[in-house]
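All remarks here apply to the structure that follows.
Just one protein chain is left out here, and the rest sit where they should.
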Amino acid sequence: MDRRRFLYAASALPFSLIGCGSSGNSGGQAALRNVSYDPTRELYQEINQAFGRRWQAAGNPAVMVEQSHGGSAKQARAVIDGLEADVVTLALAYDIDAIAERSKFLPANWQQRLPNNSCPFTSTIVFLVRKGNPKNIRDWEDLAKPETAVITPHPKTSGGARWNYLAAWGYASRKYGGDESKSREFVSALYKNVPVLDSGARGSTTTFAQRKLGDILIGWENEAYLARKEFAADGFEIVVPPVSIKAEPPVALVDHIAGKRGTRKVAEAYLRFMYTPEGQEIGARHHYRLSVPEVAERHHADFQPVELFTVDGMFGGWKAAHQQHFRDGGLFDQIYQPGT
Amino acid sequence: MARHRFIPGFGLTLGFTVFYLSVIVLVPLWFLVLRTTSLSWAQFWAIVVDPRTLASLRLTLLTSFAAAAVNAVMGFLVAWSLVRYQFPGKRAIDAIVDLPFALPTAVSGIALTAIYSSNGWLGSVLEPLGIKVAFTPLGITVALIFIGLPFVVRALQPALEDLDPAVEEAAAILGAGRWQTFLRVILPAVTPALITGFTMAFARAVGEYGSVVFISGNMPLKTEHVSLLIIAKLEQFDYAGATALGSLMLAISFVLLLAINSLQWWTARRYQGN
Partner (left out) sequence: MVDRTAISRKLIPDMIQTAKTTEPAWMRTILLGIALLFLLCFLVLPLAAVFTEALRRGFGAYLASFRDAAAMSAIRLTLLAAGIAVPANLVFGLAASWGIARFKFPGRNLLVTLIDLPFAVSPVISGLIYVLLFGMQGALGPWLAQHNIQIIFAVPGIVLATVFVTFPFVARELIPLMQEQGSEEEEAALLLGASGWQTFWRVTLPNIKWGLLYGVILCNARAMGEFGAVSVVSGHIRGKTNTVPLHVEILYNEYNFVGAFAVASLLALLALLTLVIKSALEWKIRAEAALQVEEAA
């Protein structure tokens, strides 16, 4: 009968495609969950393997590290809303502060618990330019010149973009001796040169590399190295400005969750592992600047010299920076006020 | 009308409909609105009249309307061709009409941006003519046309298939020209389906985000979509502000959909009344 066949077709179609719908869990292995931001996949893949070997070699049961990646603030929200993370490794301290403040899953002084502001790896904000640097871009002031198209993501939706913005502002603030209106003028001129604000940092890289838009891409140093490698045929060049911001992506134990899941010991070991020479070497391979001086010394020649300022030093911490620049109606929004 | 009384199943079907609707849609949406009430009216109003909000609302509604209108016309033509004409590759065309639903919206956005950006297949042809598509409101409209097209085509196809050719023949025998037959006989018969398709394409366009975010460029006051503003608020952990924008969009969509649906019922009744 026709109708019967139709009903089958209608209702059985999706069912027939399910096949084996059950998603198997990975045996009896202890699992540690690291909730991280977007561009750290390659880094943590390597760290997780190395840590797993080390942990087992020390006579512990095998451990599997589960990764979750997404925009930094989105990931923080997920943890606040109930995504169970034993450790969080995010793009800016502001996002982990939000977890501490809203869910009380970790103490407010979390950033003092590990060395170097809880940042095993740091980076800085640099420029990626097209082959041969045709616009001769050397320093921040070149980005505000007319006829220069700058690619950077939307500071309201991307953590990486906020670092870019603060780097530019910090440069201007130093140059003009803290004169806010002049800094504002500079940053406005720079953002007037931005034709597209992608929602995430990797999206901006794609716009720059694939759509061939813009003369210069602002981004993290380690990301610039990766882009140069991934799009090797384009011959992009990295320009490190004389002055830039120290990008500090912190890591933290989420005490409440790790306690609940019984993973505290392994989670703490995991975070400490990142500060060991082995962990630091992995960071170096991914072009992060290192926090342990002995290892950093070895890679000194890999990085071009740059004078770094910090969010704490220049802006009085993330909270203040956020309040001044990124809140609704803050300085970033004022750049786009109608009539300016 | 009395004749409807003896069709059974009213209580069962309607009861289930209302129950399922409530559980899946209404209760969760109610919590969205509830969350907004943690704002005072003054705070809510400040969000609504913010120039960024107004610009993005205008952008979202205008591009959605434009896209749905284009889809209503072109979708009709496509459905008509598929139902009435024979041409090589018809099966294949029929099959890919659903493509915009199947592709993840982000993929559609990326593919369309690649095609319509200045170094893309079509963008490189259009740009010398002075037409910029990617990273402009036009690009957003293109993306919304893409994601809304299946609604119109698939709503019209069954309606056109069900048209009784005898009526058209009668019209022709009575001396009506083809254009007259179309306007007086065919179009009224499929208007309810056409409006349904338009409504769904429009509604979907208002809510679309994944494909738009890639092709829009997200420039404040120019190409910032409402959904992007919602995300921007969430990024600052401003749940109340985000739900306020969400509730506002919900209210606007609801009123617009109610108006279009009323229009559809009216045309359906008028046609059936004839």
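Going by the order they are written in, the chains are A and B; count residues from 1 in each one.
Keep in mind that, in the parts below, contacts are C-beta pairs under 8 Å (C-beta built on N, C-alpha and C of every residue); 3 or more make two chains touch, one makes a residue touch a chain.
Everything quoted here is computed from the prediction, not taken from an experiment.
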{"item": "Hidden-chain contact residue, picked from the options B:A69, B:L221 or B:A268", "value": "B:A268"}
{"item": "From B:A46, B:A69 or B:A172, residue that would touch the chain that is not displayed", "value": "B:A172"}
{"item": "Touch criterion as defined above, residue of B:T196, B:N218 or B:Q236 at the omitted chain", "value": "B:T196"}
{"item": "Positions on chain B where the hidden chain makes contact", "value": "1, 3-4, 6-10, 12-14, 16-18, 20-21, 24-29, 31-32, 35, 74, 77-78, 80-81, 84-85, 87, 91, 93-108, 110-112, 114-115, 121-122, 142, 145-146, 149-150, 154-155, 157-159, 161-162, 164-166, 168-169, 172-173, 178, 181, 189, 192-193, 196, 199-200, 203-204, 206-210, 226-227, 230-231, 234, 239, 242-243, 246, 249-250, 253-254, 256-258, 261-262, 264-265, 268, 272"}
{"item": "Sites on chain A contacted by the missing partner chain, in the whole complex", "value": "2-3, 5-7, 9-11, 13-15, 17-23, 26, 33, 38-39, 41-42, 66-70, 75, 78, 80-84, 102-103, 200, 202-203, 205-206, 210, 226-227, 230-231"}
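In this text, only the chains that are shown with their structure count from here on.
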{"item": "Residue numbers on chain A that touch chain B, as the complex places them", "value": "71, 73-74, 76-77, 80, 98, 102, 154, 156-157, 195-199, 203, 210-213, 322, 326-328, 333, 336-338"}
{"item": "Chain A-touching residues of chain B, taken from the complex the two chains share", "value": "50-52, 113-114, 117-119, 134-135, 213-214, 217-221, 228, 231-238, 241"}
